[in-house]
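Omission of a single protein chain aside, the complex is shown with its protein chains in their original locations.
Order as written gives the chain letters A and B; numbering starts at 1 within each chain.
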Amino acid sequence: MSLDRQDKISWLAGVPLFASCDEETIERIADATGELVFTDGQAIVQQGQVGNGLYIVVSGSVRIVAGGGELARLGAGDFFGELAVIDQQPRNATAYAEGSTDCLALASWDLIALLERDSGLAMNLLRELARRLRRADAQLRH
Amino acid sequence: MVSARPAEALERGGPPFAPGRYDVLVVGSGPGGLQVSYYLSHLGIDHAVISADPGPGGMFRRYPFFQRLLSWTKPHTQLAHDSRAYERYDWNSLIAFEPEHRALMPGLMDGSSEFPSRAEMEAGLRLFVERMGLRVRYETAWQGTSRTDDGYVLHTTAGDYHSRVVIFAVGIAEPLLPDTPGIEHAAHYADTREAASYADKRLFIIGKQNSGFELASGLLQWASPIILASPRPAQLSVNLHSLGGVRARYIQPWEDAQLGGGVFMLDASIERIARHADGLAVHTRRSDTSEPFVAEVDEVIAASGFRAPLLDLENVGVSLFGRSGLPTMDNHYQSATAPGIYFAGTIGQAVSGLKKYGIPANSGAVHGHRYNGRLLVDDVAARWFGIERPRPEVAPEDVVGRLLASASSAPELWHQKSYLAHAISRDADGRIRDEGIVSLAGYVDASGPDGVAITVETDDEGDIHPAVYVRRRGRVDGDARLASSPLHEYDGVEHRAQLGSLIGDVLG
Partner (left out) sequence: MYQAEILDALAGLALFSDLDRPQLEAVAHTMSEEAFPAGQRILRQGFSGSGFFIILDGEVSVRVDGADVARLAKGDFFGEISLLLGEPPVADVVTLAPVKALQLAGPDLRAFLLTYPAVMYRMLQSVSRRLERANRRG
């Protein structure tokens, strides 16, 4: 499945992370992202690698694995890989495609430039990370 | 009722409370000191009151300069002036339990405004002293403090006073000047002259809080331009849903600035003040652009705040904090670090309580401290004199009604929302007891018998509603709110059902 520019724009506009972005910003994101297709079991990012960008799942399913355990299972509209971009540390988990999986990839420098332009986007990202942190902390206690 | 002092040596025809040892010392004769003196007398606790001033009134002997008070006393409500419910509409009278001495202020106000003038407020305090037979040793200035094995020694102009318990009600009225270079060219708010003397002057006011706006309001028809400056924008109480910003009474300069009438709001930090031939140059740096901005004016007034004149109390172990040098205290206004030292009156604002949604309590204002003072004195009475608060038994079927009646009309809960609460507990023996008015923070953070505390709260959208805190197995795990009501009436069927279901397992 291949997305043309207009498809990308429509689809991105529906992604929760970008809910507060204006039309111009969505178009910038569309132009900055590249589409990647992964086969079942393929590692999209590897733990320990230098992080080069953020991934948004268009279709299919992604398992996030670290320390031998599954951290999360993501589907269409979810994103991953942002921590390595924000904190400039090596990837702290591996992401595997489950079945044929389509992603949009946004390079680090493009993400950072977007966050600098659009504080609403930064706030959305911050909120989503806060949600994940609370969930992760809760899981640790049980 | 003031108890007799068998051994007191009254100087012949002179002031009361000669230097010596007393069970409790109170320093200050403003509203804070007078209110706690009354509560102490009511419990029969001997105490001396000393004051540097020549008469009662505290800050109201001088301030505010140009305006009436910010606190109202409404003479025409449907309520009898001597009722507790009326206290909600009379912020200014000190509290008395005797009906004939309650609500003294309405009788003293000339009816031209619901806000008393400075002189009317001072008169009200003087009348309270007379009616309640409070005694104060005036013109006795506290100058220093020492600590001994059996308490504290206050060194004063009349001599030394000894006690294990000292209550300082000395206000927060000592002018605070910023350490800006050239500040000596500025006057402090406290030294403001008569309004007409500012005619045709270009005026720069440092500070955008109540005192800065009060000055600007009072000088609107005299000085021009008037520039109000501080690093951040003015915050208006009507927007904050609390007393925390500039009060509505002083909003005129704000409107004037919006309409371009000669008042200017400048968000900038003041870097220095220089004098030259034509006047003063105030060098500032704008907060928005970080660019320099110079104002050429005739006069500068620093409405830059006040501090509490706590002299050498740090030397006897009182820990202070903040710009105003306020003490760190527990929930009953005792110093967190110097046992036996308490603070009454406006200094109580440093006990912030839950401060939900960032909304402060009214402890610094005339209506709030009156109730805090009672908690303070009850704590002194219990800790130092073995006088415990009564905990009358309550029938189980009366619990819900009693709590909702408080939520609907108790002045303590309405004046000190989310800060004071009405608590009812179930003891280990199964009996239900009325704890009366308690500190909300004290209730939710301390362990204790199962029970509930109810208060009134405002949220960040301005919705006023009762809030309920249930204690189970020694812990309060969260808060619950009851429905709000357009006329703030919380004792109907819906509220009874809501509260009943919340507390059924602990007090049912």
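As a working rule, a contact is a pair of C-beta atoms (placed from the backbone, for glycine too) under 8 Å apart; a residue touches a chain by one contact, two chains touch by 3 or more.
Please read these numbers as outputs of a predicted model, since none were measured by experiment.
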Given B:358, B:430 or B:486, the residue that touches the chain left out of view is B:358
Thinking of the whole complex, not just what is shown, which of B:46, B:174, B:298 or B:330 touches the missing chain?
B:330
Counting contacts across the full complex, list the positions on chain B that touch the omitted chain.
178-179, 230-232, 267, 269, 285-287, 290, 319, 321-323, 326, 328-330, 336-337, 350, 352, 354-359, 418, 441, 444-445, 457, 459-460, 477-479, 481
For chain A, residues touching the missing partner are 66-67, 69, 71, 82-83, 86-87, 89, 92-93, 115-116, 119-120, 122-123, 125-127, 129-134, 136-141
